[in-house]
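Removed from the display is one protein chain of the complex; every other protein chain stays in position.
== chain A ==
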Amino acid sequence: MSSDEEDFNDIYGDDKPTTTEEVKKEEEQNKAGSGTSQLDQLAALQALSSSLNKLNNPNSNNSSSNNSNQDTSSSKQDGTANDKEGSNEDTKNEKKQESATSANANANASSAGPSGLPWEQLQQTMSQFQQPSSQSPPQQQVTQTKEERSKADLSKESCKMFIGGLNWDTTEDNLREYFGKYGTVTDLKIMKDPATGRSRGFGFLSFEKPSSVDEVVKTQHILDGKVIDPKRAIPRDEQDKTGKIFVGGIGPDVRPKEFEEFFSQWGTIIDAQLMLDKDTGQSRGFGFVTYDSADAVDRVCQNKFIDFKDRKIEIKRAEPRHMQQKSSNNGGNNGGNNMNRRGGNFGNQGDFNQMYQNPMMGGYNPMMNPQAMTDYYQKMQEYYQQMQKQTGMDYTQMYQQQMQQMAMMMPGFAMPPNAMTLNQPQQDSNATQGSPAPSDSDNNKSNDVQTIGNTSNTDSGSPPLNLPNGPKGPSQYNDDHNSGYGYNRDRGDRDRNDRDRDYNHRSGGNHRRNGRGGRGGYNRRNNGYHPYNR
């Protein structure tokens, strides 16, 4: 158990490698200076350990490392994986073997999608940071050359690295010495607790050349008996080149980890954020994924809907913030265009409009704005598409109910004449669609997906839901805590680069502001309009 290799396997198979390692080291130190009492304590801990393991088994569903296991229950290897839980010893041995072929297994696992052994998935996640290129699914390799241009240029100016997972005994000298073999280290700092002066387990270093960084991320690193976690710091101005998508219609049972794993099949993920309900810890049905390249976004956005855990989830491109303004302008224009196009789509739209313009319909009615009503009619369709995704209920029926309800509520509102035709495919609209022409295969796929009716295609580029924009640093909400995924990865995110670190630092500040009474302020909340405040 003191063999380095075994330790390594343990760690690698563990969700929280760093602390395990530290404690193990502790134990070793204890052993080394062994007094009887310490041995007694060790024995006590061993006993504790085994009782914990016993406890653990029946409850294993919730333990994070088993999450993915559950999720991929269709996997044929499932049984094996469960067996492994049975005995610590077995697991270790197996892991040892597996790790020998880890590099290959990695690539295989990733191309096979999210199924696989739990530990493999874990490796996959971990190695995303270390081996971005081997991670990509096949089609990514096809576009490899292009990708190197359009990807957030990770190498450009990026001589800076974040080093996480440091042993707290590791000194700046040790660190410099270790990384010195990859190139000249120009700057280096281990972050310390200002009160105790103790290392906080992470630091930053800069190489002279970006190529050193490339070398570093290719392999695993052990320093002072601990697997450390070097990550590329992305320069600020490169961040906008990364690509972000909005994902909607996710099932409530989806966990952040499987969410991230699922989307890693289209490219290297910089940040995946599934929005969780703060109270229940369940998915709130939407999330964001940031890839390291626009190409990955293109790939994933080829499908408007993707099957994920028995649901059609919706993918929308988020543009970088500085693009957003442009796009919202465009959105306005598109709105106009769509309006016209809709006229065509609905066939008898003309009648629909005329009905509202008919002077016989009586005096002024606020709902008599035909254009607005058409617009809403259109938007309602979108709502119901969304609702179908979330509820699985029959769209047409609900839509009609709604229309009836609206008609009842608003005198003068008539049922749209084509409400019954919603489910009829409207190939024309696909053709007139301004969005990038999808390849044949994609088109087929999307047809398969869209059980809602092809009207959804009509809307795929329309403005009312011209969703997301711009990448941002990792979220303020540390969803990972809920996932049981541990702080290690989280901290990695936080410190991936300067900007993120600053951001989180401040977010720490915000937390503190919550913790304390806050600034005095003047009575802000009393401002603003309320129709019956006293």
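One rule holds for everything that comes next: a contact is a pair of C-beta atoms (placed from the backbone, for glycine too) under 8 Å apart; a residue touches a chain by one contact, two chains touch by 3 or more; residues count from 1.
Here is the rule we use: contacts and distances are computed from a predicted model.
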Hidden chain of the complex, named as in its UniProt record, picked from "Importin subunit beta-2", "Sedlin", "Non-intrinsic ABC protein 6" or "RBR-type E3 ubiquitin transferase": "Importin subunit beta-2"
Listed residues A:162, A:204 or A:288, member touching the removed chain: A:288
Which residue of A:188, A:222 or A:275 touches the chain not shown here: A:275
Chain A residues that touch the omitted chain in the full complex: 10, 14-16, 18-20, 22-24, 26, 41, 44-49, 51-53, 55-56, 59-65, 88, 168, 193-196, 198, 200-201, 244, 246, 248, 273, 275, 284-286, 288, 318, 321-322, 324-325, 328, 363-367, 369, 372-373, 376, 379-380, 382-383, 386-387, 402, 405-406, 408-413, 464-470, 472-473, 475-478, 481, 484, 487, 491, 502-503, 505-506, 508-524, 526-532, 534
